[in-house]
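One protein chain is absent from this view; the other protein chains keep their places.
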Amino acid sequence: MSRYILKRLVMLIPVVIGVTFMVYFILSLSPGDTAAMIAGETADAETIEAVRKDLGLDQPVIVQYGKYMLNLLRGDMGQSYKSKRDVFPSIMASFPNTAKLAFWSILVAVGIALPIGIISATRQYSMIDNVGMVAALLGVATPNFWLGLMLIILFSLNLGWLPSGGMGGWKNYIMPAITLGTGDAALITRMTRSSMLEVIRQDYIRTARAKGVPEKKVIHKHALKNALIPVVTVIGIQFGSLLGGATLTETVFAWPGVGRIVVDSIKSKDTPMVLGAIVLLTITFSVVNLAVDILYAFIDPRIKAQYKRK
Amino acid sequence: MAEANKKDLILDINDLVIHYETEDGVVEAVNGLDIQLEHGKTLGLVGETGSGKTTTALSILRLVPDPPGVIKNGSIILDGKDVLNMPIKELEAIRGNLVSMIFQDPMTSLNPVLTVGEQIAEVIALHEEGGEKEAAQKAGDMLEVVGIPRERYGEYPHQFSGGMKQRVVIAMALACNPKLLLADEPTTALDVTIQAQVLETMKQLREKYGSAMIMITHDLGIIAEVCDEVSVVYAGQIVEHGTLEDVFESTLHPYTEGLFGSLPNIEERRERLQPIPGLMPDPTDLPKGCCFAPRCKYCTAECEKARPEKKWVNDTHYVRCTRYNEPDFKIERSER
Amino acid sequence: MGAAKTNGAAHTGATVKKRSQAAEIWRRLKKNRMAMLGLAVVLLLVLISIFADFLFDYDTIVIKQNTQIRLQSPSGEHWLGTDEFGRDILARIVHGSRVSLSVGVVAVSISLMIGGTLGAVAGFYGGKVDNVIMRFMDILLAVPSLLLSITIVSALGPSIFNLMLALAISSVPGYARIVRASVLTVKDQEFVEAARCIGANNFEIIASHIIPNCMAPIIVQVSLKVASAILSTSGLSFLGLGVKAPTPEWGAMLSGGRAYLRNAPHLTIFPGIAIIITILSLNLLGDGLRDALDPKLKK
Partner (left out) sequence: MADTILEVKHLKKYFNTPKGLLHAVDDVNFTLDRGKTLGIVGESGCGKSTTGRSILRLIEPTSGEVIFNGENIVNKNREQMRLLRREMQLIFQDPYASLDPRKTVSEIIGEPLKLQKLVPDKDKRAERVHELMEVVGLADRLVNTYPHELDGGRRQRIGIARALAMEPKLIICDEPVSALDVSIQAQILNLMQDLQEKMGLTYIFITHDLSVVNHFADDIAVMYLGQLIEKAPSVKLFDKPTHPYTQALLSAIPVPSLKKKRERIILKGEISSPINPKPGCRFAVRCPYATDRCRTEEPKLVEIEPSHFVACHLTEGK
């Protein structure tokens, strides 16, 4: 098992190289002159050239990329063009904000989704099922930045109960977490329901009933564990993309997270910041996916056996 | 034993009718089926795909999927208790305990995320006194009884072969010493030599525990080997019933004879088989008269008018065939 | 029981008429009221976007500013009110459907073509080809898709075409995976071996057996992916990375309304509802198609 984890971690290296190369290449396509932008509007041609040389922007993209990677190996992600501060600590400063929000959001999502999904499946076509599924459909269809704005209109502007943005006390968490959580909840509810319905049709559920297992226990002991296997993946992917920057929601609520850094840096052509953020987010995203795969093994013995063999 | 003393019966099913009500029409799966089974005896239910054998077995546990399955009529008396009108609690208490079932496909009938030991122990803990530990102990014993080393208690189903899984299912079914065992094609998914092993194990265990059994199969060979009585099922109805000797040696129904004629005989290489022409009738659109009439070479206009009634030819043997109203009627029988 | 039931048609009467799979699916889809509702709304949206110019003239109504009537609440004259430049919101929503639908359809078509081809090749040939393609897809998948789209649009500059391209590229790996998976299941079916046995070559097998049998799951995905592409379009526009002003686009309209949340919330509410209705109907249709195509759910 530990060999498998190690192998997966090693596999991350080519992915990170690929991702940085891809992002570096895409960003190098941008029109406009980075050096001119950094030098400022009033700078003359000579200053701009000096800046260009200083940043190494006069060299071919591939050389620039090579240098960047060499520095990255030493843990150096360069300096922000804009703030001139080191990239890595600046991003790490806002990463916990993103992580905290992601944690509360996924908690909201799972807290809503699992019970509704399970009840919907066990009482298919009942009132709860119908209402739950309509709500879930609406949840999937609602853009979360719009939902965020609606919450602001209602709870901040009209009722004045909650702050409309920024980070501070626990009150600041409520609206962003609900905004992000409900969208994911919709997805997870649908997944839980369909997975549960699939499992309930299986032969081994009939076997359990034929043994005289009470219906409640059939659901909780026999069906749920099997049904959760695909649900765990979805939860993991959702959590991964929350960590990967809830860009839109962070923008709506002026949340000082990594997603906003990316947007701001892209607008100001702050390539080292963008790259740094994307590299870190990619690693986070991949590590979460790996964690999900490992969690899988604890639920599903068949998969555990496969890992052992590898 | 037509109207034998009902106290001796472990199972008494009368005029059972089960339909599946689907969007595409009503599937008439079971149409007036009777079973009377004495304690400790083995009854074979033989018939082809879609004849309603499995539905009948499931109804004894009240496990016919609903919707779409609806039990329209009839009674099921199991060891003196009325299964169809039993509260769910009581039903759960007898499932796996008084009556248990072995399903056809061992690959899918075990829960993949629980160990085989847990799955056997669960049924014991549910129905017997004593704690978890005792149940686990007995589950280990049961594994050994079906020929699996106790050490494999903690393994998962995917680590077992098909034959081994079916042994686990058998251990589970027999763990609480049921008075009635329902075996739905228990060896169909297995290889011949493994089938022989499993049948042998089942035979020994049944002798040991003295359970009655209903063996559902399409294989007349298995019937000949393990059963005391046979019921031949066609389109949800028993068309012929009797002891092994009755049905094998003095076959009455043309369908039963057709089944025998369809089998390649291992002892004699015959040039041609004698198959039954045509197909099973569409269960959403059964004929008004005898369901076998469209495929039957003895069919007369009379046969197409109404469903035939039971006709007893001796104490143990009956047939549902209109033609036996004619005193001299006989079917041609092949040598076997 | 299942088999016996289905051959009912074959039992009776004269030559059985050719009833294609498509007709069978349509028959099942028709029974699903929610799916039919979704389909009706989708068709309505398509009609609206085609005939948008007949409903509201682009130059004189949709983009013409009239500051005298700015930020008006819904009224008989302006059903959904006016925006910060005095433009009719309903007119802008109607014309906005053009952007959303065309971006959705074009982005999905591009990514389906690229991703589908890659996935089909990977699935059919397997081995090294499969490995190379899928490792490359892993790299694309490792970046959260919205981030990737943001990066691409910002590099190429905001425009409708770049938006389409960005969305298309970021959803390529998803298609590659889906198509690869369905090719893999179909490829191992015995009827493919049967085709090989009568002398069919790879091309004939792909064209006449594999592609037709992979269509069902792909059609479902397309209807769902168009919805998510529309959602992403509005998200990118909301960040200012979508269409350029004054082109009407739902996400951009929402973004523009943010400054007036307190006094003129209708600027934000109505475009959002337009998005919800569109996504909802596409999802209903997609779900309905999935159920109609899934034989397991058929009882």
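Per-chain residue numbering starts at 1, and chain names A, B and C are given in the order in which the chains are listed.
The rule is short, and it goes like this: a residue touches a chain if its C-beta (ideal position, glycine included) is under 8 Å from a C-beta of that chain, and two chains touch if they have at least 3 such contacts.
Quick caveat: nothing in here was measured; it's all calculated off a predicted structure.
Only one residue from B:Asp105, B:Glu225, B:Asp285 or B:Glu304 touches the chain missing from this view: B:Glu225. For the options C:Ile50, C:Met113, C:Ala194 or C:Ala259, the residue in contact with the chain missing from this view is C:Ala194.
Touch with the chain that is not drawn comes from one residue among B:Gly52, B:Pro157, B:Gly258 or B:Pro308, which is B:Gly258.
Contact between chain C and the unshown chain involves residues 3-4, 6-7, 9-10, 13-19, 21, 189-191, 193-201, 204, 208-209, 212-213.
Mapped onto chain B, contacts with the missing chain fall at residues 48-49, 161, 163-164, 191-197, 199-200, 218-225, 244-245, 248-249, 258-267, 269-270, 272-277, 279-280, 336.
Simple rule for what comes next: only the chains that are shown with their structure count from here on.
With centres defined by CA atoms alone, the chain at the far end from chain B is A. If you tally contacting C-beta pairs for each pair of chains, A-C comes out on top.
With each centre defined as the average position of its C-alpha atoms, the distance from chain A to chain C rounds to 22 Å. Per-chain CA centroids place chain A at a distance of 54 Å from chain B.
For chain A, residues touching at least two other chains: there are none. Residue numbers of chain B whose C-beta contacts span two or more other chains: none are found. Residues of chain B that touch chain A in their complex: 61, 63, 88, 92-97, 100-101, 103, 105, 108-114, 122-123, 126-127, 156, 158-159, 169, 172. On chain C, the positions that touch chain A within their shared complex are 135-136, 138-140, 142-147, 150-152, 154-157, 227, 231, 234-235, 238-240, 251, 254, 258, 261-262, 265, 268-269, 272, 275-276, 279-280, 283-284, 296.
Against chain B, the residues of chain A that register as touching in their complex are 202-204, 206-215, 221-222, 225-226, 299-302, 305.
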